[in-house]
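For this view, one protein chain was removed and the others were kept in their places.
So, chain A:
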Amino acid sequence: MKTKVRQLLEEGRVDAFLAYKTIHGVPFPTLFTKENVDELEEWAPFKARYPVTKILLAQARQNPGKTFGVLVRGCEERSLYELFKWNQLSPDKVVVLGQACTEDLALYCECKKPFPDQLDYGEAPAPVPRSRRLEELEAMPETDRLQWWLSHFNRCIRCHGCRDVCPVCFCTECSLEHKELIPARKLPPDSSFHLVRAVHMAGRCIDCGLCEETCPAGIPLRALYKRVNDLVENIFDYQTGVPDGKSPFSMLGDESFLPAGPR
């Protein structure tokens, strides 16, 4: 990591590079420039995860002329693809170096692609194509599933952590704060809170799982959004987190691909 990032900075290909620095034994996302290039460390696999592309987005918005580099995992690269597609970041202003995740992280995440396309560091572990958590939920009878979700939804403390950490939540005005749709000053919020967020994650969530990890109430949000995007894939044959295509909800007209079957 040291050499590649140093080279990018010194050749002027990036103005700053978002990587990690160990503080008290824990890697923290850190912005490296020519000034602190000597503090760069050697790459080694680690488990800590951060919304790095969200940090990148904030930096890019503040410094529109600058080019940034970033070290990404599989899911973080997927979020970059989405941010490009949704016109939040410009691909020619971002330089990517990639790292693979460890096998146990992949298993924990039930991750379909635990490595980025651009792989510079580490060995790609085997993908985990099936989600056991999701299959269990699918197998539940409808009424049980409702009770199951309600028992989780009703622990929500409305901290908005799930939204704030999400690398593909980029809106400046948020439907979760719509006072009619999700009645204000109610704790826990009504179920519409979670359903509205699920609608917004359709065709967008890249399954990083940060929302679920952040949630202080331990709500299994990842399963909800995983399912939402399975739906998008099944109905529209569209996958999130890949470089090509556009969300079926973002376009009308000839480009639109209608679901198959009788209408």
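Here, contacts are C-beta pairs under 8 Å (C-beta built on N, C-alpha and C of every residue); 3 or more make two chains touch, one makes a residue touch a chain; residues count from 1.
Definition applied: contacts and distances are computed from a predicted model.
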Undisplayed chain, where the name is taken from the UniProt record, one of "Peptide/nickel transport system permease protein", "Ferredoxin-like protein", "F420-non-reducing hydrogenase iron-sulfur subunit" or "Transketolase": "F420-non-reducing hydrogenase iron-sulfur subunit"
Full-complex contact with the absent chain, from A:Leu40, A:Cys75, A:Val168 or A:Ala202: A:Ala202
Touch criterion as defined above, residue of A:Ala126, A:Cys171, A:Ala184 or A:Leu231 at the omitted chain: A:Leu231
Residue of A:Phe17, A:Tyr81, A:Phe115 or A:Trp149 touching the missing chain in the full complex: A:Trp149
Those residues of chain A which, in the complete complex, touch the missing chain: 137-138, 142-156, 175, 180-183, 186-192, 194-196, 198-199, 202, 224, 227-228, 231-232, 235-236, 248-249, 252-254, 256, 258-259, 263
